[in-house]
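Missing here: one protein chain of the complex. Every other protein chain is in place.
Entry: subunit A
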């Protein structure tokens, strides 16, 4: 009888451990999310909410026409991102992805510095003309940056 009780007990312990592991995972995940997740902002959001400099965020909008300037080091560019209502200056060092151009949608990961300049670590590449980040598709109504099939054929 005693051993049976003990057997029950072990099974219960294992079940409780599994539940505890799941709860632990959820708690750990939630606390890490609070610290580490990068929220998506449009330039208007940036003007409205006051963002702490240095916090990882993702900025999305349209590259203002005529705003891209190349710095003398040859690898750094500055440009303006707009959503029609507000505008944010961005600096990026690196190789810009294909299809990054003035007047088209852009999503950049990075953080604001103390002066309000957005320093991008990465500009998200749009590798396929049929693919568009839903964030851009949602933020802008309909971007005409997407070259579609007919144009591909026309180019051919």
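Note that in this section contacts are C-beta pairs under 8 Å (C-beta built on N, C-alpha and C of every residue); 3 or more make two chains touch, one makes a residue touch a chain; residues count from 1.
Everything that follows uses one rule, which is that contacts and distances are computed from a predicted model.
Novice: Which name from "Heme lyase CcmF/NrfE family subunit", "Raffinose/stachyose/melibiose transport system permease protein", "N-methylhydantoinase B" or "Phosphate ABC transporter ATP-binding protein PstB" does UniProt give the chain that's left off?
Specialist: From the listed options "Heme lyase CcmF/NrfE family subunit", "Raffinose/stachyose/melibiose transport system permease protein", "N-methylhydantoinase B" or "Phosphate ABC transporter ATP-binding protein PstB", the omitted chain resolves to "Heme lyase CcmF/NrfE family subunit".
Novice: In the complete complex, the non-displayed chain touches which residues of subunit A?
Specialist: Within subunit A, the residues that touch the unshown chain are 6-8, 10-11, 14, 17-18, 21-22, 24-26, 28-30, 32-33, 35-40, 56, 58, 70, 72-75, 93-96, 98-99, 109, 125, 127-135, 137-138, 147, 149, 151-153, 155-156.
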